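Every protein chain except one is present and positioned as in the full complex.
Chain lettering (A, B and C) follows the sequence in which the chains are written, and residue indices restart at 1 in each chain.
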Amino acid sequence: MIRVTVWNEFYHEKTEESVRAVYPEGIHTVIAEFLGRQEDITVRTATLDQPECGLPPEVLAQTDVLIWWGHARHWEVPEEVARRVQEAVLCGMGFIALHSAHHSKPFRYLMGTTCNLSWREDGDMERVWVVAPDHPIAQGIDRYFDLPHEETYAEAFDIPEPDKLVFIGWYEGGEVFRSGCCWRRGRGKIFYFQPGHETFPIYRDSRVQRVITNAVRWAEPETRVPEVPCPNVQKPVLKFDEQ
Amino acid sequence: MIRVTVWNEFYHEKTEESVRAVYPEGIHTVIAEFLGRQEDITVRTATLDQPECGLPPEVLAQTDVLIWWGHARHWEVPEEVARRVQEAVLCGMGFIALHSAHHSKPFRYLMGTTCNLSWREDGDMERVWVVAPDHPIAQGIDRYFDLPHEETYAEAFDIPEPDKLVFIGWYEGGEVFRSGCCWRRGRGKIFYFQPGHETFPIYRDSRVQRVITNAVRWAEPETRVPEVPCPNVQKPVLKFDEQ
Amino acid sequence: MIRVTVWNEFYHEKTEESVRAVYPEGIHTVIAEFLGRQEDITVRTATLDQPECGLPPEVLAQTDVLIWWGHARHWEVPEEVARRVQEAVLCGMGFIALHSAHHSKPFRYLMGTTCNLSWREDGDMERVWVVAPDHPIAQGIDRYFDLPHEETYAEAFDIPEPDKLVFIGWYEGGEVFRSGCCWRRGRGKIFYFQPGHETFPIYRDSRVQRVITNAVRWAEPETRVPEVPCPNVQKPVLKFDEQ
Partner (left out) sequence: MIRVTVWNEFYHEKTEESVRAVYPEGIHTVIAEFLGRQEDITVRTATLDQPECGLPPEVLAQTDVLIWWGHARHWEVPEEVARRVQEAVLCGMGFIALHSAHHSKPFRYLMGTTCNLSWREDGDMERVWVVAPDHPIAQGIDRYFDLPHEETYAEAFDIPEPDKLVFIGWYEGGEVFRSGCCWRRGRGKIFYFQPGHETFPIYRDSRVQRVITNAVRWAEPETRVPEVPCPNVQKPVLKFDEQ
C-alpha cells in the first residue's frame, strides 16, 4: 500500500469564483479521489491553513509520496515545514510538484535553483508530448495528449538538468516547456509535472490522472532512512592476510 | 586555429531542382563559407563521391571538428569510413551532426540507438527555443528564433538522454523536438542540431550560422589521443612506507 | 514472471583447468541456478557454440532480461546476432553485461564507445562500494562488500557517463573502477557489473548474487515494442476552434 498525502494551498478555491466553479471542494480533493480509487494507494490530504500546514513530523513519517500544489501563498509555508519536507525527501519520501509548485519552497530547496520560467495566461491549448516512452510515468499515454486550455509556461525553465525528461509541452501561442521532469535527491525521487492551472479542470482529465498515478508508483521509496548518515567511521579492516 | 571539415552527401543538390535552387554549389559550400569567415577557424570540405568519402585517415587526423550532412545515401558510406569517423571522435575529434544526419552511420554508431523520430514535410514554421541559456552553443541567441519553413521532426527521438539539452523546436503543426543536444563520447564532443532541410535556405540564416559556429568552438578537442588505451598494467607502487 | 536468458561464451571452462575447477558446468549454470530459485524469475541459458549463439529471434522475443558473459571469443559472435541483441534492447529487453563483457559486441554497440579500461591480474582483494544507496540494484547491500580475489579493472573506463552510478570498486593495489553502471537506451535498461573473473568463485558470492538478482528486476521492461518507430506522420489536427 502506497501512502500518499496530497497537499494543497487551498486558497484560490476559497477566494476566486472562477476557481471554485472548477474545484468547489479544492484541488486536493479531486486528486485524492482519483488516487484513492487505486487498490494499491491510500490517500490523505493536508492544507496550508491546518496547524503546521497539516504536515507535522508524524504525518511525513507515514507518507510515502507527497503531492504538492501551491501558488499564491508559497511564502506562508514556514521555513521549518519546508525544511522538514526537504529532509523527508532526502530520507526517501517521494515528492510530486504540480504546476505552480515549481516555486514552492520544498521544490526550490531540493533543486537549488530559482525554478523561474516565463508564463502567460491566455488559455492556450497545450499538447503534452512523450519524449521518454520507456519511462514508467509515461505508460498508458500515447505519443501525446491535448489539454484544450492551460496556462502557458515557457522556457528557459531554471532547473538542474533532469535525470530524465519525460514530457515536453507545446503551446498554441508558440512556446515549449519541459513539462515532466524526474530527479533523484538523497534517497527520494522527485517528479515535476506542469499541467494544472486552477481555472481549468486539468486534474479531472483522465490522461493527467494516469500520469499522476504512474508518478506515485514510480516515486514510492526503495528505502527509507531516519536520517542521511554522516559518520566518523573507524578504519575498516582489510583482510589481505586471510585471503 | 580550429580545423573544420564539412562533409556533405552532396546528392540532392545534383539531382533535385528544388534543392539546387537553394544550394547550387552544395550545402557544404555554404557552411564552409560562413565558418571560413571566422578568424580562428579554417575549413575544408569532403563529399560522398570522393575516394574514401573524402575522409582518409590523414584528413581526419588533421580535423578538429567534423560537420556531417547526409540524408538519402547514408548506406553508401562504407563501414570502414563510418568506423574511422567514430574512432576519431572517441579519440577527441568534435562531431556535429546536422538535420537528417541523425540517421548517418557515424552518429548512430556513437549513440548506440536507432536515432529514429517522426517526420513530416509540410514546410511548417519552426520556433527554436533556448533551454540552456548558460551553454556556450546558445551564446548570442535570444530566447528563441524562428525559421519560416522547415521539415518537421517530432518526438519521441530515440537518442540517449543528452548530457545537455540546449534547444527544443516548436512546430506550427503541433510538434516538439529536442533540436539541440550535446554528448561526450570518449574524448570527443558531439552536437546534434536539427535545422537544415535541403529545400529551405536554413544554413543561410544568421542565427543558424551562429549556433553552428558556437558549436565548432565548443567541440574543439581538449585533448587528442592516437587511440583509446586498454593496457595490461603493472601493479602500481604504493609508497606507504616512505610517507 | 521475468524471463531471463543467461548467455555465456563457455570457452574458458572447457579449456582451462583453473576455470573448470571453479565452474565445472559453466558460469551460466551457476547464474541460472541462483536466479532460478527466485519465485518471480524463470531462466534459460544460451552459449556461443549453439546455432546462432543460442539466440535466434524467437529466443530474444521471449527474453525479458539477457545476461551476458564473454571474454576470449567476442569476435566469434556474428554481426547479425550482435545487432539482433542490440535491437532487442532498444525495443525494451533488459541487458546485464558482466565483467569482461565490457568488450562484448552488444555492449559496445549500445554504448558507442570503446569500453576500454586498464586491467591487471594479480588476484587483488576488491571492496565494492555503494554510491547510490537509494537505487533498486543496491537494496540489501551494506555500505560495501569485499571480494577476497578479483581481477583488477582500473579507470579511465571509456563509457558514456552512466545515467546512474551505483557501485565503485576499490582494489588492494591502488585502483578504482566504476563497477556498477546504469543506462537507458531506446526502451531498454542496461546494467554493467564488473565482478566476475573466471578463475574466482565470484558468482557463488551471496552479495554478488543479490546484486544480479536486483538488476534483473530493475531491468525488466516497462514496455516492449516490435520495432522503434520512425513514421512519416500526417499533420496533427489542432482543435483550436472546438475549444
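Heads up, the rule we're going with is that a residue touches a chain if its C-beta (ideal position, glycine included) is under 8 Å from a C-beta of that chain, and two chains touch if they have at least 3 such contacts.
Computed from a predicted model, the values in this text were never measured in an experiment.
Enquirer: Looking at the whole complex, which of B:Glu17, B:Glu39, B:Glu58 or B:Glu222 touches the chain that is not displayed?
Expert: Missing-chain contact among the listed residues: B:Glu222.
Enquirer: Of the residues C:Trp7, C:Phe157, C:Tyr203 or C:Trp218, which one touches the chain left out of the display?
Expert: C:Phe157
Enquirer: Looking at A:Pro57, A:Pro78 or A:Gly112, which makes contact with the chain not pictured?
Expert: Missing-chain contact among the listed residues: A:Gly112.
Enquirer: Of C:Val6, C:Ile168, C:Ala215 or C:Val228, which one is in contact with the hidden chain?
Expert: Spelled out, the listed residue whose C-beta touches the missing chain is C:Ile168.
Enquirer: Write the list of subunit A residues that the hidden chain touches.
Expert: So the residues of subunit A touching the missing chain come out as 86, 90, 109-114, 116-122, 154, 158, 160-161, 163, 173-175, 183-186, 228-236, 238.
Enquirer: Using the document's contact rule, name the residues of subunit C that touch the chain not shown here.
Expert: On the subunit C side, contact with the omitted chain comes from 118, 127, 129-133, 143-144, 154-157, 161, 164-165, 168-170, 174-176, 178.
Enquirer: State which residues belonging to subunit B touch the missing partner chain.
Expert: Listed in rising order, the touching residues are 92, 125, 127, 133-136, 139, 144, 146, 148-149, 163-164, 172, 184, 186-189, 222-223, 236, 238-240, 242-243.
One rule holds in what follows: only the chains that are shown with their structure count from here on.
Enquirer: Based on C-beta pairs in contact, work out which chain pair has the most and send it over.
Expert: The largest set of C-beta contacts joins the chains B-C.
Enquirer: Report, in whole Å, the distance between the mean C-alpha point of subunit A and the mean C-alpha point of subunit C.
Expert: 33
Enquirer: Please tell me the distance, in whole Å, between the geometric centres of subunit A and subunit B computed from their C-alpha atoms.
Expert: About 36 Å, centre to centre.
Enquirer: Counting only residues that touch at least 2 other chains, which ones in subunit B make the list?
Expert: Within subunit B, residues 118, 154, 161, 174-175 contact more than one other chain.
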